[in-house]
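One protein chain omitted, others in place.
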Amino acid sequence: MIGGGTDAFIGAIHRAAAFMDNRIELVCGCFSIKPEISISSGKQYFVPDDRIYTSYQEMFEKESKLPKDKRMDFVTIVTPNFAHFEPAMMALDLGFNVVIEKPMTFNLDQAKKLRDKVNETGLTLALTHTYSGYPAVKQAKQMIEEGKLGNIRKVFVEYTQGWLSDRVELQGENNATWRTDPKRSGKGGCVGDIGTHAWHLSEYITGQKVTKVCGELNAFVPGRPIDDDAAAFFEYDGGAKGVLMACQVAIGEENALKIRVYGDKGGIEWNQQEPNTLLFKTSTRPTEIYRVGNGFMNDASKFNTRTPGGHPEGYIEAFANIYKNFSLTLDAKLNGETPSKAMLDFPNVNDGVRGMQFVETMVASGYDENKKWFDWVE
Amino acid sequence: MIGGGTDAFIGAIHRAAAFMDNRIELVCGCFSIKPEISISSGKQYFVPDDRIYTSYQEMFEKESKLPKDKRMDFVTIVTPNFAHFEPAMMALDLGFNVVIEKPMTFNLDQAKKLRDKVNETGLTLALTHTYSGYPAVKQAKQMIEEGKLGNIRKVFVEYTQGWLSDRVELQGENNATWRTDPKRSGKGGCVGDIGTHAWHLSEYITGQKVTKVCGELNAFVPGRPIDDDAAAFFEYDGGAKGVLMACQVAIGEENALKIRVYGDKGGIEWNQQEPNTLLFKTSTRPTEIYRVGNGFMNDASKFNTRTPGGHPEGYIEAFANIYKNFSLTLDAKLNGETPSKAMLDFPNVNDGVRGMQFVETMVASGYDENKKWFDWVE
Amino acid sequence: MIGGGTDAFIGAIHRAAAFMDNRIELVCGCFSIKPEISISSGKQYFVPDDRIYTSYQEMFEKESKLPKDKRMDFVTIVTPNFAHFEPAMMALDLGFNVVIEKPMTFNLDQAKKLRDKVNETGLTLALTHTYSGYPAVKQAKQMIEEGKLGNIRKVFVEYTQGWLSDRVELQGENNATWRTDPKRSGKGGCVGDIGTHAWHLSEYITGQKVTKVCGELNAFVPGRPIDDDAAAFFEYDGGAKGVLMACQVAIGEENALKIRVYGDKGGIEWNQQEPNTLLFKTSTRPTEIYRVGNGFMNDASKFNTRTPGGHPEGYIEAFANIYKNFSLTLDAKLNGETPSKAMLDFPNVNDGVRGMQFVETMVASGYDENKKWFDWVE
Partner (left out) sequence: MIGGGTDAFIGAIHRAAAFMDNRIELVCGCFSIKPEISISSGKQYFVPDDRIYTSYQEMFEKESKLPKDKRMDFVTIVTPNFAHFEPAMMALDLGFNVVIEKPMTFNLDQAKKLRDKVNETGLTLALTHTYSGYPAVKQAKQMIEEGKLGNIRKVFVEYTQGWLSDRVELQGENNATWRTDPKRSGKGGCVGDIGTHAWHLSEYITGQKVTKVCGELNAFVPGRPIDDDAAAFFEYDGGAKGVLMACQVAIGEENALKIRVYGDKGGIEWNQQEPNTLLFKTSTRPTEIYRVGNGFMNDASKFNTRTPGGHPEGYIEAFANIYKNFSLTLDAKLNGETPSKAMLDFPNVNDGVRGMQFVETMVASGYDENKKWFDWVE
């Protein structure tokens, strides 16, 4: 693991998610750019002293010299956006598979290089678009693949939070500081941080790709040098239209990611804050409440479920599904087998490239007051 | 009453709403362009035989010749959009106050003429933007006036229905036929029918006026000659930004009007399908559930509430609030008094003009693929 | 109307409910035992001066001398419990039909006399167990009649309020004063006021009658001379078992009436505070959300619905269904026709007698610390 010291939020989630299924062990790491924090964190995580490193370069070098059955199988990168690319490239070069936080890189150019490297090495890269890991989301995706919604017409996807309603980045709020600093976050603020999740979810569930964007970006909080609000109209390649809303100044909202998809036969609605429920709507029958863990759920949902109905699964379990499927894929490849579609069901380097394209397209469109529609940046 | 025969939906709602508070009596009417339906409807509504008319012209002429204490005090017009203007003008010319369905007229020009006539005669015109009649909506409006939300930043307003998911207008669905026919509905389909409600609600609650629009219109159902879906970005004169979604092909949705408003101090959320609940959100305290009918509700809400908390009020009660306030205003004027702010709290001819401007602006923007932002049509 | 002056809550509801369908007019009344309030109330309700009375005896005498087509058709009695019986008997004796608030009388003996009088005169008495008037409740009842739930096993019915959490009856809260005074309310406090509604709803929906009761009564607020909380186990004649909870010290609750019924094939859940939704549950399929006003609702529901789906109906509309069906029944009888099952679908004098039996049985059981099960009092 690179990053994820005891002072960081997302690293702890990665570890809980990775450990949950008893398939993954934390064997080494460089947990902070501050050596003392890396060491104290590693000790607290029960990592052997000689495998707690103080730079990722050192880690990769030493680990790559260990015998195959001793060295780490993959590395998780949970640093701020600007520090994703170099360690990921180095990992791939030295033969390590990679799990990486989104957005995948600092800019689109890096993303494409990473994609080329993955293709060249044949290694596996997982991107933690967590929300696609929920079983109810898998249910929705499979229902659409099976035609239960008919031709998709309209997508509403929204992701609202309130934690940036004040300028908390000036008050020492760690998670806010780098996210609102274009030098560390990249061109996109809100659009990169949560807009990417919302956009990705819409492509993941519908199986359609956005081709055109009419976007709007706002920075509502005085003095903030990057967007804290974004909206867009979408056109998808399968004929659907969409509206995206992403807002980090929706005061009082926690983490309100919600998607609705309407076809000519049926519609679905899913809300991340009650993630075990999926509504299915038609024109002639009562709306149905699909609940995770029940016998009537489909295969994709069941493959990613740990508990029976009514025993709620949450964010960490969704996260764990990415790790579980990633590790099943690694195992299959290690055994010379072809991973199944179910094993490969995690966001990968291609999602990462498209994510950076999404940010680029939104930034181009959002800051242009004249031109209405922008083609997807390639 | 003009229109509202036994074969129409909205007329029955008008009557129930008008009667509820025992302030209004149905004394005469021309309930259909088909004489036999007008007559049979009038009988069924207990209207005296000699005051059931078979044309509105006849009605206005005869009623205007009755002594003041006998003749009707106002007329309600519930015909399709194209048949609003003429009877309304005639009513005003002959000294009758008017209640009229939205959108107020067939086009903007008519709307302005009606406004001029109202100003000229000093009579009162109420427009049934029903949703502004809900007590929880009044609560929200007053909270914003009092500064409880601070400066408003972002508005999300959405109105989704599914009943036009198929081409029901070809299957004899009465309410659909004229709404999807530009000759009877006007330029706007979905945008006029429900988009106007959503837009109006956003201006009513925030007290801000839209100044710029970036709009999108779609006709998803093959062969339909008018929009059945609309979306827009808004700029408001008070600095807020907004996103509007209106969709009549959101299959399985009933009448899902919902608004969220976020300021720099607080936010509110209201959902028409559970209309007695208003959520109030801040950054530091638990979200509060304001429920209609409780002692802690504000004056504007209480003035428009009939039952104690937990005895749900609904659509007809919201409608009745427009009639009640309209009739209180008429009474005050009859008595030579100045109606209070609370009495005047119903949509009027100015809302009607702005509603037609909204449709014009949306149509201009929605069908333009190049220009991003449109100024509000004046 | 007897009672229901401008200082009373429930009278206003009765009037709104009665007027809504334009089938009923308020022609006369004695609105208070205080003459000046009766007169001022009557004027405010647009009742002609000569038909505003200052005693109900005077009203009945004078009205009964009017010609048939002029005099009132029925009387609504909305006085406190102790003042139900005498005016109701007098009304029936003089040939007037009756609408009466629940509980029907002050004690069981009066209830039986009233039943005998109704049977003897052939007149019609409606009892306002409002909650049975909701269209979603009708839906549930018909589904059970049709066997959609199979054999009923278990009923949970609960009705919680918080308004008596403090001793508001000492603080001049009008509605509380007589309800907590055994001399005006009768033997039962909470059990009579809201327990009866909950019990009635369970019998109405299931079509089964309670035969045995194990009850508990509590007076939680110090000094209160009557129960403010009640609970019971039930056995029903069709084999079901039940649990009833009624509580008026459930602080912060408004009017939380809720029922769940489980059979061997399916179950339903309904909540009065979101009255347009009925959940239908089975063991093998997703739970279905039946929503009032949609095409898939059953006949009993549709017969009692005024608005399309998503236009919420509320408490007054449920109330109005009792008045509407009562008035359809009166009309049919006036025309010498037999009222249909749908017309007769309102609580009647037999429900009133059973309601008083319920109170008697609960009081007997609730204050007995030793004996577990009590047979239904006859």
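Chains here go by letter, A, B and C, matching the order in which they are written, and residues are numbered from 1 within each.
Everything that follows uses one rule, which is that a contact is a pair of C-beta atoms (placed from the backbone, for glycine too) under 8 Å apart; a residue touches a chain by one contact, two chains touch by 3 or more.
Remember, predicted model here, so these are calculated numbers, not experimental data.
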item	value
Residue touching the undisplayed chain, where the options are C:34, C:70 or C:265	C:265
Touching the absent chain when the full complex is considered, from A:120, A:274 or A:375	A:274
Candidate in contact with the missing chain, chosen from C:26, C:198 or C:249	C:249
Absent-chain interface as seen on subunit B, which is shown	280, 284-291, 294-296
Subunit A, residues in touch with the chain not shown (by the definition above)	9, 12-13, 15-16, 19-22, 26, 45-46, 161, 253-256, 272-276, 291, 293-294, 306-317
For subunit C, the residues touching the chain missing from this view	153-154, 156, 158, 160, 162-163, 165-166, 214, 216, 218, 220, 229, 231, 233, 241, 243, 245, 247, 249-253, 260, 262-267, 280-283, 287, 368-373
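As a working rule, only the chains that are shown with their structure count from here on.
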item	value
Centroid spacing, where centroids are CA-atom means, of subunit B and subunit C in whole angstrom	34
Shared interface positions of subunit B, touching two or more other chains	253
